[in-house]
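Only one protein chain is missing from this complex, and each of the others stays in its spot.
Lettered A, B and C in written order, each chain numbered from 1.
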Amino acid sequence: MKSAVLTALRKIEIKDMPLPEPGTGEVRLKVAAVGVCGSDVHYHEEGRIGSQVVKFPQVLGHEPSGVVDAVGAGVKLKPGDRVAVEPANHCGKCVYCQRGRQNLCLEMKFLGTPPIDGIFSQYRVMPEHCCFPISDSMSLTEASLLEPLGVGFHAVNLAKVGLGDTVAVFGSGPIGLVTLLAAKAAGAAKVFMTDLIPERLTFALKTGADYVMNPSDGDVVEWILDNTGGLGVDVTVDAAGKQETLDHCCLCSRRGGKAVIVGIPSVDRLLLPLHEVRRRELEMHNARRSNGEMKACIELVASGRINVKPLATHFFPLEKISDAFSLVHNYADGVIRAIIQPNGEL
Amino acid sequence: MKSAVLTALRKIEIKDMPLPEPGTGEVRLKVAAVGVCGSDVHYHEEGRIGSQVVKFPQVLGHEPSGVVDAVGAGVKLKPGDRVAVEPANHCGKCVYCQRGRQNLCLEMKFLGTPPIDGIFSQYRVMPEHCCFPISDSMSLTEASLLEPLGVGFHAVNLAKVGLGDTVAVFGSGPIGLVTLLAAKAAGAAKVFMTDLIPERLTFALKTGADYVMNPSDGDVVEWILDNTGGLGVDVTVDAAGKQETLDHCCLCSRRGGKAVIVGIPSVDRLLLPLHEVRRRELEMHNARRSNGEMKACIELVASGRINVKPLATHFFPLEKISDAFSLVHNYADGVIRAIIQPNGEL
Amino acid sequence: MKSAVLTALRKIEIKDMPLPEPGTGEVRLKVAAVGVCGSDVHYHEEGRIGSQVVKFPQVLGHEPSGVVDAVGAGVKLKPGDRVAVEPANHCGKCVYCQRGRQNLCLEMKFLGTPPIDGIFSQYRVMPEHCCFPISDSMSLTEASLLEPLGVGFHAVNLAKVGLGDTVAVFGSGPIGLVTLLAAKAAGAAKVFMTDLIPERLTFALKTGADYVMNPSDGDVVEWILDNTGGLGVDVTVDAAGKQETLDHCCLCSRRGGKAVIVGIPSVDRLLLPLHEVRRRELEMHNARRSNGEMKACIELVASGRINVKPLATHFFPLEKISDAFSLVHNYADGVIRAIIQPNGEL
Partner (left out) sequence: MKSAVLTALRKIEIKDMPLPEPGTGEVRLKVAAVGVCGSDVHYHEEGRIGSQVVKFPQVLGHEPSGVVDAVGAGVKLKPGDRVAVEPANHCGKCVYCQRGRQNLCLEMKFLGTPPIDGIFSQYRVMPEHCCFPISDSMSLTEASLLEPLGVGFHAVNLAKVGLGDTVAVFGSGPIGLVTLLAAKAAGAAKVFMTDLIPERLTFALKTGADYVMNPSDGDVVEWILDNTGGLGVDVTVDAAGKQETLDHCCLCSRRGGKAVIVGIPSVDRLLLPLHEVRRRELEMHNARRSNGEMKACIELVASGRINVKPLATHFFPLEKISDAFSLVHNYADGVIRAIIQPNGEL
């Protein structure tokens, strides 16, 4: 089988690899669709995210869907089953797993995060408990979008977005958009969104944003205060990880509001405006991937309550994966999610 | 002006009353629409709800909308403003108000609850802070449905219904239906509903229920377990207050699930199945009206996210109010909400 | 080795059993002290708790401490280590484990609960993750009291007892007393306790209760209202599982208060006073054992913040276990916890 292997900074090579065999409790997936995430691009461009450092060679990719191809002992799934995949394999026994915080597991094995290889490959073995069957009505492309959708669900769950809440999402890239989808599904009455790229704002409006603004065009804080009776919003989300967006999170929040920082920031440190957050008694959450939200994502996408299809804007065969990385890195051609199809259209 | 006055058990008389004058911080409303609630019927039929006992004469009615007719000193609303009305006038200073539990206020004055007169009248004075302006796009009938909708919002908020949750609502009368609307708006993936009246199930399906069942037709617990992989649902709601519905709340809940009892039960005491709730570690909430959910109701109805219009099934002028009570008492003619229009169509 | 085996209703026989060998990840414990719990007595007297039914022969006992005697592969504990024991062996992978609700695990193996044998034996093999090392300053008798203490911790955690709260515990047996200890440690300002047995009230006072009352001597509801400015308490606890104590939980609670039912009730169903709980918007919790509170118990007992020693009132060798059951069943001789020492004093 073929795998896309990161062999050096900004260098992906397609290599032949042995077909892996599933062990007890495992399945082998024929990989259908894998999105290229911003974190993949970080590893590709910089070789690291914070203290997590790539050792070459490394296979990236952690937003897959697939079809069960072979099964190990004790497995209930059957060859041919179509599945969405939870990339986080937690231990179930450590102190964090025991508190219901599996995403913080001390023994976490997460697809495509060093030193665990990812899934930009034609086949990969996964534990059965990471594979969630999907109904016939859901496409494998949609299924591959559930993992990023789960990141939005998790941000919304951390902030406990509820009925009638107002939400502002700063950054309208893929992470901002899935947070928008989750916030609306959770009962948000109004969602404000910003971005510096005009076509992203157009996309946000189509995806359900109620108000959009390009920060180049005016004062974001004023705009939000004007549209919330001077109070600010209930929940702010930093989906860009920049000084400006963090400031907006703090200054556009109502008193007693909540802010969530989601996604991978591009810098190590940002300034926190202390008096502003203190006077608001701001509650801040730092989101780490998602935490068991896959099942809810499946249910709400399957029921038609959430439509993720438009997020998949570009498709590439495995051989063209470097083109996909380049596209995503440059925010080119209106890309939201570039999808790799290692086995063509399944 | 004319008021509908309960002068004895099951006896409402239309009487001439002096037009009230608004004091400081108050407005006089020309009443547009007032729903007949199950609690009104309890007072009408039995003269009491638990330890709350009517002293005749008493004006009932607490689900109003209206148009501002005159204003007292220090008021920002203006004559002509169309408003939804929060019937709960809390003190803001007692220990419960200070904990954010205004619905439990020690000094509560609640429209139409003894000894406070209600609003089945052509005019009534209200504190300005109980009046919420609505946009032109919302009808005054819709506005009168926001108070019962708030009861559903409150039940859903107590249970913290979230993204992808499964919910079962036992009882598909008005309270069951508003809980359904709120649960779906809050991200519930699947809502199960039951009722003994077939046309109510039809109505529930049209209102968004995913599964409905008449308990006369089979085993409700089996039905729900079969449709939830044997686990039970995340949240159960008793919207009928009967032994059977309370049992279903306990037996259809998953482990760690939550149950909410909402609305006015028809008896004083019901049996709680102790081993069943203990083994599930069931968390139970008893809902008391609503608690500040009016603003969220307005936002979600105004935005079109929730459609309450179909709930208003019958309309009556003030003189025919006894017919409305009779209709509601007998669950006749498919009635959901019977609306009194003391000043005709406004 | 010797085990105490329940061979029929109310019949325990001491039998010779083969010494078990620890497997991978397991340790063999030389059992030091095991408390006789009310649930053991239920199985002994009635052969069941709700739908959990004993199949004879069955070894009971789930409140142990011990000394590591032998270890299997991959174990870090060493022979000679003194440990407290968590009797709940959860799977770590099911939907409840993943939500941090291990006590509700679908694959739970709980010591001494059918069909899993308990630990009224000289030796028993346990998974290492159920064994918590204790410091030299803690006795093995104290260590055996940590499991019931955890039940009190769990009740207090479910109700989120906090700084300055008032708490009423109805029932001053062992479960009531550990709830008292936990509530005081969690910052409760005043704890009220009741019991029908006068010497239990004396014991409760010595253990830290602020007010005690025998319901035979007057009106419990009045007593509590008189001592809380007419409001009722923040948290009520039913530690007896009787109609009278459940009623007190409902009637002595302040508006917006919380009630916890803890321990094994003696009947299947109790009447819930609906109007009383609705008007208070009472939040009710049904506690199921404990959920990961062992570590906190160890820390607070080791630091001297909580003193459990007085709870161990009687000691028996394994051969006299039937005497211990009889004592506990009859609440005789001021018994709180009767401790079985299968290997004498360790």
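Criterion: contacts are C-beta pairs under 8 Å (C-beta built on N, C-alpha and C of every residue); 3 or more make two chains touch, one makes a residue touch a chain.
The shown structure was predicted, so the numbers you read here are calculated from the model rather than taken from an experiment.
Residue A:261 is the one among A:261, A:298, A:318 or A:335 that touches the chain missing from this view. Note on the undisplayed chain: of the listed residues A:53, A:197 or A:272, the one touching it is A:272. Across C:157, C:172, C:207 or C:341, the residue that sits in touch with the chain not pictured is C:157. In the full complex, chain A touches the hidden chain at residues 49-51, 95-96, 99, 101, 103-104, 106, 158, 231, 241, 246, 255-256, 261, 264-265, 267-288. Where chain B meets the omitted chain, the residues involved are 91-93, 97-102, 129, 292. Residue positions on chain C in contact with the hidden chain: 153, 156-157, 160, 162-165, 182, 185-187, 189-190, 210, 293, 295-297, 299-300, 303, 305, in rising order.
Keep in mind that, in the parts below, only the chains that are shown with their structure count from here on.
Interface chain A/chain C: over half of the residue numbers present appear on both copies, so the contact uses mostly the same residues. Averaged C-alpha coordinates put the centre of chain B at 42 Å from the centre of chain C. Per-chain Cα centroids separate chain A from chain C by 43 Å.
Counting only residues that touch two or more partner chains, chain C has 99, 101.
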